[in-house]
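My questions all concern the structure below.
With one protein chain withheld, the remaining protein chains of the complex are depicted in position.
Our next item is chain A:
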Amino acid sequence: MRDILGMTAHIQPMNRIQQAFQQDKKLLNIYFTAGYPRLDDTVPILRALAEAGADLIEIGMPFSDPLADGPVIQASSTVALHNGMNMRVLFGQLTDIRATVPDTPILLMGYLNPVMQFGVENFCREAAAAGVDGVILPDLPLDDYVAEYQDIFRRHNLRPVFLITPQTAPERIRRIDELTESFLYLVSGPGTTGSGAVQAEGVQDAYFQRIEAMKLRNPRLVGFGISDKKSFDNACQYAEGAIIGSALIRTLEGAEDAPAAAASFVSSVIK
């Protein structure tokens, strides 16, 4: 692996994210909000998702002002915060997670301010200790990542994941690809999480084809607006897999047995 100067430095051991992409199949990445619908649901839902066959799992760290999220994830975040979820509680819940979920890659997704207040070094240390593999912080600028976060992330073998949108310029996509050693998060189209749906034809196909033609070194997962088997299969045409968040959260809302609901949702997508 080469860094942006082209020097072979910082060779990192392959982590669970990269191992997952060695499988010869399309990967399902499921997002859910920590502490939702109840504070103690985090670990049971995580286990249920893994057992039902989710290939990667993103745990949402709730934030009061989630700018990139649509109404469903916003509402789940509000409930989770009201339930008492915070970084310390979450790391407490995840302490022994690798005893029961040994192989499934786990990523933390959230916003920069809570991470900054917790302390970036503390955050990375705790995440790595819990067995977390990657971090998605949509409001972390690339330049700030390189200047202030990259060394810390590498020291803890945590992989950042960056977003790419239909408007992201080619040279910026190249730069993001260079900085990534996990996967590229292809935002399906304009909108916040949970908005719209992946269309079978048209603009999105051209976008996905354009990205595919760039022959990037990292695999790609498509996210935003993927909600069921049909949209999952559609998105997988041009990527190694896809990400579902809001649709799962909707099935958890009001579910009597949230882990069971999570498991049957996964089954419905990958059956």
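For the reader, a short list of remarks on this structure follows.
Please note the rule applied: contacts are C-beta pairs under 8 Å (C-beta built on N, C-alpha and C of every residue); 3 or more make two chains touch, one makes a residue touch a chain; residues count from 1.
Please note the rule applied: contacts and distances are computed from a predicted model.
UniProt records the chain missing from this view under the protein name "Tryptophan synthase beta chain", selected from "Putative circularly permuted ATP-grasp superfamily protein", "Tryptophan synthase beta chain", "NADH-quinone oxidoreductase subunit J" or "Branched-chain amino acid ABC transporter permease LivH". One of A:Ser64, A:Thr100 or A:Asn122 touches the chain omitted from the figure, and that residue is A:Ser64. Set against the missing chain, the residues A:Ala99, A:Ala169 or A:Ala213 yield one that touches it, A:Ala169. Although one chain is not displayed, chain A still touches it through residues 63-65, 67-68, 70-71, 74, 78, 81, 86-87, 111-118, 138-141, 143-144, 162-165, 167-169, 172, 187, 190-192, 195.
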